[in-house]
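Note that one protein chain of the assembly has been removed; the remaining protein chains are unaltered in position.
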């Protein structure tokens, strides 16, 4: 066991996969700099920098995957997926089905996501629950280095398209590029276990669709992924002080979603609080409720999500994104 | 009161709005033919045919609206919105907010939606719950001629972006173009009250966000929009034979969503069945459940939605889309 | 340089035409649901290009892919069964005629206009990545030349020297929109603006299409980048079967009477544009309808162009025609047979 930073773990898993399988390659804007270590090692055919033509190169990624490669296509920020959405919605997600379930599309779309550093509404979206609506995609959102590496490996070797999102508050280089810019007078409150942690010596794929229990509890189930689990853990420890025992679940993937893991916890606690940095309505937070409700489970339900377009102002942003206080308050009100 | 076909009602409301306000204009592919009557009356500056450049002309529609016009931009099938998604996600939905809530975007995006006629997975999607996830948009889906006209008028005069979806099984010309092609040996089972009905002599806007109760009942609430309400009504009448009194609600708009109308009905019946031709997961069906659950309401919940990518085969398609039998069965199982 | 094999090309065109005519018949019988976009009229383009492909080459298609699928070797029975939505169809009845896929042939379709550009670029990228001399072809229409992803893919192919043959089948029509009215500049220049050499070619003339294709494909196999071909054609069966524009010609009284009432009411309505503008609109619509007929009546018929030349040669043209006719008929019978069995169940 060694320790790694979050982004370092992703890179290390990519290292391993690219060394193992020559069909794995990376394509995206500025990857000669963003992935400079991989670039130095594997050269420019396997770490291919692109023009700002997301619908072109993501579309090309779909058929490159169908032709036997395993592309990891980078969309710098998931907010930019709008320009390439057709390739996701109508090609990546559907081609396996259209082919009579005969032709795989082993494509990974890697993008950064999330906010909390002041870039505003077009650069800090999460969108995982939105993408999850499209049948045919898997959506992965790790919350710590060990998961980040293991899930990346699993995504690469998955035979169907996976959207892999790395949160910008967890990946040091993103936060440095976009939020800090090398300044020493700008700092953020970051979750120590999210930004760095123990990782295995050799990466093993972590199967998609298995949640992990980050904290056991009996009174209320708090579930989320990415940065939200850290916000939830912080709230849970405050709740503990009040004598409320909160269980915190990390979904790790939005699709496939671990319904039985969720059910197990909510059956115990009888209360479900979904924390979701993606937009509140018509997304993950509602789906989790429905998945359990349609199984006939009765439980109290609440959610803390991103409320509308994300404001640029740091103060407003911190209110609109899920935060410890909102999670705590909502949990208290559910436990009353 | 006169009677009109579904699409005729939309056209008639557009007639009225275009005559009332010279800032209203239409832009989209083939509108000189698709809207030939409006084209003949208002000429080509107000009924403007475009190249197949959805991201270009929908993006242009956003700023044309900001410059004081009221564009009705047509995306032929909502499935094609993928290529123009950035204009929806990052411009139309956000510009009012970004401007400090000072600059309106009175844009209507009109598109056909829905399936049941055999075009397959890239041409029969509904996507309303998907689009609804994006804060800043309204989503309208009428189920009959009177609503179609009144909601179109309201959409045009709304000061923020509205996505207006007309179901292809309700709009005769779409079904003829895409499903029938002038053949006399191809026919469909169409809801008489959906495809034709009484309409007012002069159109009045129908406020967005008000559901309508299509059938009163006490045992179970069935809710949907577009074609789904007709499927639900058919199931409700069969349920009636079994002594189950189903209330059928037509949401009419996905956003704004009439939570209090929903609540009123579910408080009475204690059972909620969402029927949704859009994809099941992470969409409308989950959100309706969550909206009521987060208010502390306890109810039994089920849903009948589109299960995965829509197959081309007519037989498979009819199974995958919501249908009377699946609605009936699910209602029976909820009422047991 | 290789010699043109007019016999082969003519056979290919004929197979395509006869097969699509058979598809049309089944569609008219009501056995095929949804839209059906035939390639009747563009056979010379498809045959002239496809003829030069070899194992490992890839083809990306749009909504009008039947002909290319057939000529590249996809089994006609499995195509027909797919159109019927039968589980034994090419795509198990899941795809349908706008979403035809054959992994064995590296052929992929999309019903979204413009996607064949990025799709071909991806196939070509894979070929290059694997150091093969394979190429990829993108077939698409004039309308697709205004779709952003198509343009992006041209830039990609150019910047990365990808072996993509961009084939624009130019009927100057996108459904009912005359493409040249909504397209700035000309298409060969447009390709050049992305650094892609290209040319116009007479898309009715299979020999010419073949000549250009074989030459540029040969060069691509030895490492050259993309090429752009703009080949004129018509679609004899209109945009899709049952094309409303063409219906006016087939059933003029019925179709015109459906529209003239509302149209005339609009035209004379007191509120609206001025009369000159209205008259302009109306006359445009009517001339569009009238012109649409030209598609059918065109004298340029790719299948006839070399018939005299061929009839002078030693082979028996009629015999070959009848062999192909039989083959297609047999495929139709077989597909119908299999389909009937399911319906009985």
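Letters A, B and C mark the chains as written, and numbering starts fresh at 1 in each.
The rule is simple: a contact is a pair of C-beta atoms (placed from the backbone, for glycine too) under 8 Å apart; a residue touches a chain by one contact, two chains touch by 3 or more.
A quick note: this is a predicted structure, and the numbers were derived from the prediction, not measured.
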Looking at the whole complex, which visible chains does the left-out chain touch?
A, B, C
Would you mind spotting which of C:20, C:82, C:152 or C:255 touches the chain that isn't drawn?
C:152
Of the residues A:50, A:253 or A:306, which one touches the chain left out of the display?
A:50
Looking at B:26, B:40, B:64 or B:208, which residue reaches the missing chain?
B:64
Touching the absent chain: which residues on chain C qualify?
146-149, 151-152, 154-155, 157-159, 181-186, 189-196
Contacts of chain B with the missing chain: which residues?
25, 45, 48, 50-51, 53, 55-69, 86-87, 90-91, 94-95, 97-103
Where the unshown chain meets chain A, residue by residue
15, 18-19, 29-30, 32-33, 36-47, 49-56, 79-80, 82-83, 117-123, 176-183, 185-186, 309, 311-316
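Simple rule for what comes next: only the chains that are shown with their structure count from here on.
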Comparing B-C against A-C, which pair counts more contacting C-beta pairs?
B-C
Of all the chains, which has the CA centre nearest the overall CA centre?
B
Just give me the whole-number Å value for how far the CA centre of chain B lies from that of chain C.
33
Chain C, residues touching no fewer than two other chains:
91, 93-95, 99, 110-112, 148-149
I need the residues of chain B touching at least two other chains; which ones are they?
55, 79-80, 82-83, 120-122, 309, 311
